[in-house]
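The structure is given below, and queries will be raised subsequently.
For this depiction, one protein chain was excluded, whereas all remaining protein chains were kept in their positions.
For chain A:
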């Protein structure tokens, strides 16, 4: 242990405010202290990914909005791909992917989602940053809260709430912009010409953001959020979480200026870890439901350790195994990692396959059931089929229908190509005839083909198996 002269004034300053910090029981607003540090920087970096949420809708691709979830027309546009309801099996894979991603991240590094990425955390962080800019550090904020209403207080408070509501508004507005043309939304929204659903959504998001990030804050994580609890059970003893090294820190004790042969642990009981905690918990009590593993206490503790001349890492990312002196497993040897990775890979492969093999043309075949077959006057058997041609392109296409599977088969009603409108299913009725004597079995598998020349000049094809049914032999 370094034996370094501790700056007396800095330690005094720490203890002066130590009594202000206590564990959150929900009865009052948490005014967390903001300290710089590497985790703080990482937190801003991760949070900045959310800028995509605000800017993404303005991205254009081939003259259209790059990502547009067009609910009224039942189409999702993702750059050049168009996803129709028929492709929605990919959505289940996407949900699987994110569910497993949440599980694997939580199992490895705890509630990293909660701490760095969750919109509740990020928006609350931004809201409190604004609060700090306007009202000052925590002590000043607490004082202002207690102060009687005055013109000055009213001015500061109304600016703060105004900005909060504005952020809430743009949160809602940006959400809506993913579902309708963003530029058109700007042109219509403020003149009362946008869809009623747009106004309702923006109103809901404005109020929701304002209340959740402005007032409920960490209470949302404590009492509202199911994921907080779900993730709690995904942790195990090998999960890396921000943790207090109890063996090194205890017994905690305040440093004295004239400290010489010290017997206490490394924790100087300055309460800085509690001070910076956005949920107001005490990390020294161990992993708990209120801890969103945002690692801000690591920054705080490291700073204090530097000040009092003790090594960093009293609070650090560590597993329970490590803190309790048990052997730790390397990441790659944990079966859990491989099982999760396998599922992630499968889901991702499925989505990639789906997105790359989005066929411009799809064919479905319904065999007529009443009657299953008809005997014609020339002694042949006729089956009736309803074809459903799905055109997933943006242009009308003309689709040629063919059939194979029996060499004496005649296709009736498919002389003219089916004119398939873009983004919709066009039904067509066709008949297939086979001479009765040429039928070898009661059921004859056949395959319908659909073929079209796309406006780009490429050929698109689709196939669908069906059956030809004849009389009992």
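The working rule: contacts are C-beta pairs under 8 Å (C-beta built on N, C-alpha and C of every residue); 3 or more make two chains touch, one makes a residue touch a chain; residues count from 1.
Assume contacts and distances are computed from a predicted model.
Peer 1: Going by UniProt, what is the name of the one chain that was not included in the view, given "ABC transporter", "MHYT domain-containing protein, NO-binding membrane sensor", "Cbb3-type cytochrome c oxidase subunit" or "MBOAT family protein"?
Peer 2: According to UniProt, the chain not displayed is called "Cbb3-type cytochrome c oxidase subunit".
Peer 1: Which residue from A:65, A:106, A:382 or A:466 sits in contact with the chain not drawn here?
Peer 2: Counting the whole complex, the residue in contact with the absent chain is A:382.
Peer 1: Considering the complete complex, identify which of A:48, A:92, A:341 or A:419 is in touch with the unshown chain.
Peer 2: A:419
Peer 1: Pick from A:70, A:250, A:269 or A:368: which residue touches the chain that isn't shown?
Peer 2: Only one listed residue reaches the unshown chain, and that is A:368.
Peer 1: In the complete complex, the non-displayed chain touches which residues of chain A?
Peer 2: Chain A touches the chain not shown through residues 368-371, 374-379, 382, 384, 419, 427-429, 431, 436.
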